[in-house]
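Note that one protein chain of the assembly has been removed; the remaining protein chains are unaltered in position.
Going in written order, the chains are labelled A, B and C, and every chain counts its residues from 1.
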């Protein structure tokens, strides 16, 4: 079990104990209903200073470097239409759609720096399915009892409309470990 | 111009004069809203006695005799999904759908008796498109300014739901003439 | 406004009454002599679905057409279809044979694709397919995906249980007899629903266990019992795509091991897992995969598994072969090839006659994409239906010997699930 997964387990238990499950869920629900500006992450990250911050290298040859190809390195656990083929990009939703506040994650290796990144597959919601660039890759994907690693859930259920348009592939940060089974 | 078409022209003008267009449309609208049991036919027929009535011969070899084939003799001006592939038949709507009260007509020749029949392509409405056995034949089909011979109009617009599922091909009677261009 | 000198005014100018299928003209005007000696087809008749569904009946869900089609698996004929309004649907309707009803779960927005969302269980009459009722669900958490086991009808067809996932795992219970929502049961860490009796269903848990939830006669939570830990959810997770064998549910792991959980005892019991593959097959990367990748024919004690070769991460890839096993001895019995479904998908698109030369060329040229889903009927002459998630054709196999008997063409376009009601 990866550190990440272990942490998820312990931190969620901890939180539930601290807050009481009811109040925690109530708070969560309130936040979700309240503002699309409050994304719900299954991981936390350090207060990185902008000075130190960098981005993963993207100058990769072939489909592994093409954000609109299923083979794109970030797409290792994506299931859906690539937003880059729908008017958005792998980091932005198409015009008129809303990014889901909750979503699943994957752990994908960047072939240039050989580092594993945690990728957050945010769905874009509120418009009929895009219908372009369908990809289904499942490296490190897990069944529904591991929800934050499951790509069969309609994550738009957390948005103001559950109508699914497409999926993005955004970097949250470096992974401490590789995919959970490794 | 076929007798049928001429008659349509004169009878509709006649009716409109008789009733006043406003009241005629009001009546028509009321009937359409009121009951699905009141179909709106672009032709009229004699009070045929049941005793004299017969049906066109249907024992035809090959696709011309297969109601679920585009080549079926009655389908000469159909545009849509064949109801026989959707849970209904060429004479009945699929379960749960409603036959449109108004529709377009075609004039198709039965290859066994070599007679021309007026076919009434009633749409079945209220369920999402069937998606099976799509056919588009346009023998005698006319542009939208000849509405009762036009199969591009969504005839479900006359039903209680304009959602189109499939199309039937029902005999109204013998045609006095062949297709209008002949 | 001046009259435009129109050649005609409107469509449908003659009003005709349709009484017991016979058309009577209502106008004074002399009608054209159309069909005086031909019986007109009666207007306004809708077909019905026969009350007793045959053993080879099949529900097929499609996300893009937003409906499920009920097929006669022997003829490939459609018997009827039911709408699903949502955009990511693809769950087949539930069937009450007792009450003669079908049930569709659907979120409905107040204004087209927008506005307030309310979830309903829509009740259809089993013969007319007309809506006979609606049950409003107070929860807005049903997750509207398209996996197996998101919803389950318990054995006496009274309680429907529905998986919720966001923001937390829970189950909604609906009383279909009383036509009302009953309760929501929090199931922290456990999800998907696996019915085994009128009042009990199982759920898979992230800690490697399975729970059995017992309802009381009102549908409220009575008890929760848990198996010992029987799988490693990180290193060899069991797929949620299970197959039922009486009171047992069978689950394959990503690595091709089979877990059997008996949910009959008060405290459910997981039996020791066994491998669907030999060491040699495992080395060649054979494993289970797909969307509905296990099926059981209980009478002949047969387990069917959809198999492919692939590394980790391939657990949703389509299978190329179907392996059959004896459910009791666990011995491998047979191997069926998954038929190529692309020719049956393309034939109608290209308007090629069945078995024409063009159709045969398609069969020769087109690659076999495999299948994501298999289901098997429960009768003595069982059929197996196989489907690829992205093309709309279903292969029909003799489930005894794997003979590819026919195809159901135009069953949809985009995958959802299949179910023998």
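Rule of thumb we're sticking to: a residue touches a chain if its C-beta (ideal position, glycine included) is under 8 Å from a C-beta of that chain, and two chains touch if they have at least 3 such contacts.
Since the model is a prediction, treat every value here as computed from it, not as a measurement.
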Displayed partners of the chain not shown (whole complex): A, B, C
Identified contact with the non-displayed chain, of C:224, C:267 or C:284: C:224
Hidden partner chain, residues of chain C it touches: 1-12, 64-65, 83, 85, 106, 108, 111-114, 131, 165-169, 185-190, 205-208, 211, 221, 224, 226, 233, 342, 346, 349-350, 358, 361, 365, 367, 369, 390-391, 413
Chain B residues touching the omitted chain (full complex): 1-2, 5, 16, 21, 25, 28-29, 32, 40, 76-77, 79, 102, 126-129, 134, 136-147, 152-158, 161-164, 179-181
Interface residues of chain A (partner: the chain not displayed): 3-4, 7-9, 11-16, 21, 25, 28, 31, 36-48, 50, 52-56, 63, 70, 85-89, 91-99, 101-102, 104, 117-118, 120, 122, 124, 127-134, 147-148, 158, 165, 170-176
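Convention: only the chains that are shown with their structure count from here on.
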Overall pattern in which the protein chains touch one another (line/ring/star/complete/other): line
Distance from the mean Cα position of chain C to that of chain B, given in whole angstrom: 35
Chain B, residues touching no fewer than two other chains: none
Overlap residues in chain C, where contacts from two or more other chains coincide: none
